[in-house]
Structures are given as C-alpha cells and as structure tokens.
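All protein chains but one are shown in place.
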Amino acid sequence: MSDQPYHIPESSKLPFAMAVTLLVLIIGAANTVIDLGTDSNSYLILFLAFAMMWTTMFFWFRQVIHENQAGLNNPMLKDSYVYGMAWFIFSEVMFFFAFFFALAYIRNFAVPWLGGEGEKGITNMLWPGFEATWPLMMTPDQAIFEGPKEDMSLNTAYSHGGLAGVLGWLPLWNTIFLLTSSLTVHIAHLGLKNGNRTQFNVWLGMTLVLGYLFVIFQGLEYYEAYSHMGLTLNTGIYGTTFFMLTGFHGFHVCLGAIILTVMLLRSLNGHFTADDHFGFEAGSWYWHFVDVVWVCLVAFVYVM
Amino acid sequence: MSTVVETHDHEGHHGPAKGLTRWLFTTNHKDIGTLYLWLSFTMLFVGGAMAMVIRAELFQPGLQIVQPEFFNQMTTNHGLIMVFGVIMPAFVGFANWMIPMQIGAPDMALPRLNNLSFWLLPMAFGILVSTLFMPEGGPNFGWTFYAPLSTTYAPSTVNFFIFSVHIMGISSILGSINIITTIFNMRAPGMTLMKMPLFVWGWLITAYLLIAVMPVLAGVVTMMLMDINFGTSFFNAAGGGDPVLFQHVFWFFGHPEVYIMILPAFGIVSHIIETFSRKPIFGYSSMVYAMASIAILSFVVWAHHMFTVGMPLAGELFFMYATMLIAIPTGVKVFNWVATMFRGSISFETPMLFAIAFVALFTIGGFSGLMLAIVPADFQYHDTYFVVAHFHYVLVPGSLFALIAGAYYWLPKWTGNMYDETLGKLHFWLTFISVNITFFPMHFVGLAGMPRRYPDYALQFADFNMLISMGAFLFGVTQLLFLFIVIKTIRGGKKATSEVWEGTRDLGLEWTLDSPPPHHTFTVQPQVK
Partner (left out) sequence: MTYIKKLLPKLFLVLPLLLPVAAKSAEQSDYNMPVGVTEVSSSIFGLHMLILWVCVVIGVIVFSIMFWSLWKYRKSKGAVAADFDDNFWLEIGWTVAATLVLVWMAVPSTQVMVKAYDDSEGEVNIMITGHQWKWHYEYMEDQVSFFSNLSTSQEQIDNKIPKGEFYLQEVDEPLVIPVNTKVRFLITANDVIHSWWVPDFAVKQDAIPGFINTAWTNVPEAGIYRGACTELCGIKHAYMPVVVRVVEQEEFDAFIAQKVSLAEEEKMLTSKVWSKEELMERGESFYATNCSACHQANGKGIPPVFPALEGNQVVLSDSTKQIEILMEGIQGSAMQAFGKSYSEVDIAAVITYTRQAWSNGENGDGVIITPKDIVDYKNKIDL
C-alpha cells in the first residue's frame, strides 16, 4: 500500500464516444448483413464506425499513457490494470471455449448420430447413405451443402503446386512461427527488464515479423482452401468449424500483432522503463494466449 | 493509505459537474450506479407493460387484443428486457453504489470503463426495442431464441437482435472485470476476503460467472449470425450440424445466468436480515461457501432445460443429479437466514418485510425448481406454465423483491432522506398479495396442461387465467406507487443519520459515511480491524 493517491480520472468524453461508436457499428453491421447481395451502400456506415473506433481508441490509449507518464498512477492503480487484463483474457478463453465446445459436440454426437451410430443412430433413416466420417467430406444433404473436396489434415499435400505446394503442410510452418514468436517476445521482455533497450526492440521486431508471417501463411492457406480444395464456409460442418475456429484465431493474431506493433513504436519513442511497462506486458500475455489457442487448434482442428 | 486525486483543471473541487454532461461523461461510481438504477427502473416499466399486454391477451380465451405474431414479440421482449434490462443492470447499479462503500475504496477501480459499461446498455436496448417498430417486427422466437426458428425462419431484424446481444455482453464483461478488480485490489487495509460483506461476496462470484458465460453467449449468437448470413451449418442437420447444439451452448450460458440474477440478491437479503434481527448473520463462512458451490455447480447442470430434446439416458440422469445437488447449498442459505432471525430482536421495517417475503417465496420457487429437476416429472412440466410459475417465483418475489428491499434499505443512505414508512408498508402488502395472486395459480394451470408461449388456450384454463391477469394488473399498478415513493424520497423527507438503521455502525463501512455520502467515497481508506 502506498501513500500515493489513487487516480480517479475526471469525467471523460471518451467512454461515451465509444458507446456511440459501438451503436453506429452495430447499426452498420446489421444493415450490411441484411443487405448482403443487394447493391446497397449500408456498409459505409460500418466503415464510418471503424473510423470512429480507431479515433476513439487512439485518444483513449493516448490519455492512459499520458497519465502514466505524468506519474498519476500509483502502484495500486497499476495493479488494477493487471487484474483487468488478466480477466479480459479469461473472457477471451471462454469465447474460444464456445467454439471448441461446438466442435466437440458435433464430432462426438451430432455427426455420429446422423451417420447411424450411437444412441440416436436411428436418425440415419432421414439421411439414407450418409456415413459419419471426420473430416466430414460428404454432408447429409449434398444438394444444400456440397461437401469439401479436400480437408486440412496432416496428409494434405497441397498438390496444386504453387507456393503452397513447395512449402508443404502450412499449419506446421505456422506452428513454428507462433511458438518461436512466444519465445522471442519473452526474450524481448527479459531485455526490457534488464534495461537493454536494443535487445527489446530487436526481439520484439522479430516477434512481429513472425506474427505477420503467420497471418500471411494463414491467408495463403485460406486461398488454397477456397481456390483449389473446395473447402469453404458453405461446405457443411467441417468447413464451418474449420473456418470459424481458425478465423477467430487469425483475427486475434492480427489484434495481438497490432498491439505489439504499437508497443514497438512506443519503445522507439522512449516509453517504458525496466520496472514500468505493463502496456507491453499485457500485449505479451495476449500473445501467449493466442499461442496457446493455436496449440489447441492444431490438436483438435488439424490433427485429431 | 490510498487517497484520491482527480485531475480537476478548473472546476471547483467538490461535487460533480452540472447539467446533462455530468451524466454522459461521469466517472463517479455513485453517478454511474444511479444511471444503472434508473435505466433498470425504466426498463421495468417497459418490460412490465409488455407483461400487461400478455396478461390482457390471456385474460380470456380467443384472440382479443393482439395477433399471435405480436404476442410472440411481446413474450420474447418481455423476457429479454426483464433479464438483461432490469434485473442485471439493477444489480450492477447496486454494485456500483455499494461495493466501493462497503470495502472502503475511493471509487471503482477503472472508472472510465465503468462509464462505458453503462452507456453501452441504452444503445443495445435502443436497438432491440426499435426492431419492434420495423416492418417485419422484432424478435419473436422467445428469450431463449432456439434455432432454427431464430435463424432460417426468423425475420431479418434478428440481425439487430444479435448485435445488440453482443453489445450487452461486452457491457456485462467490462462491468464484471471492473467489479472483480475493485474487489480484489481496492479493499481497505485489514479487510480480508473472509471479512468482506456478503453482498460483495455475492458480486465477486457473480462477476466471475459473468466473465465466464457472457463470451459463450456472444459465441452462440455469432454462430447464428454466420448460419443466417454466411452459409455455415452449425444448426442445420443438412450440413452435419445440429439444432440442439444451439441449446447446449445457449444453456451453458443460460443456467449460470439465472444464478447471476440471484447471487447478489442473496447478499442484499443477508444484510437486511442481520440488520433488522439485530444479530450477526448466522454461518457467515458457510454462506460464502454455499454461494461458491452454487456457482461451480451451475456450470454442470445446463441440460436440465433440455430434458425433452432426446438426450441419451446417462446424460439425463447426470444432469438430474447435478441439478438436485444445488438444493443443498441453497438450503444452507435458507436455513442460515432462519437461524439469524431465531432469537434476534426483530423489527419490521419495509426492507425487512420484503426480505422475509423473499425468503419464503424464493424457497417456494426453489422447490418447484427442484421438482423440475426430476427428469421423468419434467416430461410433464416442461414448457408449461408450471415452468413459468417456477421462474417467476425465483425472479419476481426473488430477485425483484431483493432489489426493492435493497432500494428501501439503502435509499436513505443514497439520498439522505428517509422514505415514507407508511407508504412503504402499503407498497409491500399490495405487492405481496398481488404477486401471489399472479404467480401461484400458474402452477395449477401448468399442471393442468397449459403450454407456455400460447396467445390462446383451451377453455378449461379460463378461470385461473382471468385470476392471474387480475393479479398482474394489480401488481403493475402497485409498482407505480413504488415509483412515487422513490421520487418522494429523493425530493425530501426526514433526514437520515449516517447510521440510518439502529446498530448498523458495526455492520459495514457504508454506515460510517454521511448520508448522502460525499462525492468521493473514501478519500482516505479506513482501517478494518
């Protein structure tokens, strides 16, 4: 406990601006999806909302950083940020949990039942000829959901040549990138703690390179899936779970990479000290979390 | 010790800003608490008005006032608004007001985030309610929005519904992060976890539940969004999915959600009972362990809402046993309340009357919950008015009574004025009588076979439905009296002391503050022995 005062920010326009931003965002998003396939321009509202979001976030973070640098934050308040981040990551874990849960249910119950196995196997009467396999290449109703031509598991050869053909199984590369980047971000952290600014900048830079490589490879994989493998969002439950899980993960990698990029820029501007750098630490937690999710993805989506 | 600094540039030192911007931009926990409470109160009248439409239509068999499609929208929005717009925000309002005061903190840990959590809610509900005025109408698939009625067969306004649920989820998660952080980080020196007031404990556990399950709700509505607009097949057997998957994910959120609506109530009621029994709460630590057990168990009972979807036998039995277990910790709480009253020195001010009614009527609701947990019997009860009776007993004379009790209990602290005790008692008795006229007969019509979400029903249910509707109208009008009492108290009345109730000084830090408390709650953190 310190004698320094706990900083209660004066009233602020930022949160309210953020709330309005999110209002515009959902109006835009809902109108955009409703108008999908028509030539309306409701997506412009969505873009407006994104612009508002970036602006608000920029000012908000700037404010928080200024406050810290002005020495307004006592140790207790800094702990508040630590708790806040930790619980935020927990909420993200639970978000992914919902999708892993869906995958587990589909694989252990829904698909076997549809295919005539297990306690509700009688369901197969409705889908004559359908067999339960995983990855699910033949959907129960091919007229509505044409199954994928190839799946994403370990034996996928990327036989269509091109870059992907040369590289082989992309998830392996991505695993290497992401695992290594967890290590590099840790080394960067050590550098910062030891007051070695160059070590920090260099290793954080390497982390970012690996992170962006991951995103590029993921993009390449999606390109392969859509253009050569006949695996899309609409190819039944395999494509559904594959793209939703890897997609949300990829989205989080992007977020993490943006956060770390900002941290690098801040470091180049002389922010952070050896014992006060929670902004970066929070970003690195996030990065480790994204890494753990990837490990689960490799296990449950690609390999098993 | 921790003190407060606020970066006032030019304004005077104490007191809030003036005018509307005070409310839009505030970072003060009491202001935000007040905003939450007024939002919730407003939504109670909106959701209550929808209940009045439902009851008016069900007054007699046949279609009189509204058509089925509008009726379904009323049911759905009534449920959604009451759950997400009344009970939850009201408890967050109490948390904002009381947690810093009870743990001796200057404010909430993350005040700007706190403002954001609040202002997201009016946005989300604005969107939700506005769908009712769109040509296709609002959500009409029940507050549980089972796929595929809510996906393939839904009006396109379902997209607005989905995004507004996302926003509500973000609001709850941010609010809970704030509450957990405040409780873990900002307690006054000397206040160990096992010395925390029970309301704070209730909220600590609730916040944990919220952070665990709100993302799951966000996940399930995201799956819906994808199924509706982007051709995925989570809930479509033709692509290998399963409509029942929706229910599993939804209820994984939904069951903890119902405890989210009762754990803070347990806390409030505990404080009131110990105050007016003039005796410390019986079995404090078992109260804490009971709430924790309820929370943990709540993650493994979700499928008791799905006993008729055709789960394998082992699943049905597992979820039955797990659900029944929850009666034990809940029972412990009820017994502890009774033991607190036993050999006390009891007086019957309005908050105490509501708290006593809570204990009795919540227990009745708990009993019917236990009956629903018995799988074979649930085959007969499921989706009838028996279920409606169950959850209104735990929610209305449960959560809502606890909120009303808490409001009477702390209103003098908040406003500095005592409420009118005679009017308060009148409010209690009218509410108590009408709530039972409204919801008790629902057990009977349910057992006799009236399904829920029906705008029209067979003739043998007519008598009781009329009685129920009359009770409901009385209940509705009575709440206008409550509104009147609250406004009257805010505007004036006998001045309240800082102790407000006899002997509360030892019960909690909030009673050491002035009534109303200063703008910054504890500028210097107090020391707890």
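Which chain is which? They are A and B, in the order written, and residues in each are numbered from 1.
The definition used in the following text is that contacts are C-beta pairs under 8 Å (C-beta built on N, C-alpha and C of every residue); 3 or more make two chains touch, one makes a residue touch a chain.
Since the model is a prediction, treat every value here as computed from it, not as a measurement.
Among B:Pro455, B:Gly471 or B:Gly508, only B:Pro455 touches the chain left out of the display. Of the candidate positions B:Leu39, B:Val83, B:Ala188 or B:Ala237, contact with the unshown chain belongs to B:Ala237.
Taking the complete complex into account, B:Ala327 is the one of B:Val300, B:Ala327, B:Ile437 or B:Leu481 that touches the chain left out. Residue in contact with the omitted chain (choice from B:Phe84, B:Tyr284, B:Phe475 or B:Phe522): B:Tyr284. Residues of chain A in contact with the chain left out of this view: 113-114, 120, 122-123, 125-127, 140, 144. Mapped onto chain B, contacts with the missing chain fall at residues 61-64, 68-69, 72, 135-137, 140-142, 146, 148-149, 152-153, 155, 236-238, 242-244, 277-286, 308-310, 313, 316-317, 320-321, 324-325, 327-328, 331-332, 334-335, 337-339, 341-348, 356, 359-360, 363-364, 367-368, 370-371, 374-377, 379-384, 425, 429, 444-445, 447-449, 451-460, 464.
Operating definition for what follows: only the chains that are shown with their structure count from here on.
Chain centres here are Cα means. That of chain A falls 32 Å from that of chain B.
Every residue of chain B that touches chain A in the complex is listed here, in rising order: 1-9, 11, 16-17, 21-22, 24-28, 106-107, 109-116, 119-120, 122-124, 126-127, 156, 159-160, 162-164, 166-167, 170, 173, 176-178, 180-182, 184-186, 189, 211-216, 218-220, 223, 225-226, 228-234, 236-242, 244-245, 248-249, 252, 310, 312-313, 520.
For chain A in complex with chain B, the residues that touch the partner chain are 1-16, 18-20, 22-23, 26-27, 29-30, 33-34, 36, 60, 72, 74, 76-77, 79-81, 83-84, 87-88, 90-92, 94-95, 97-99, 101-102, 105-106, 109-111, 113-114, 118-120, 126-127, 136, 139-141, 144-145, 233-240, 243-244.
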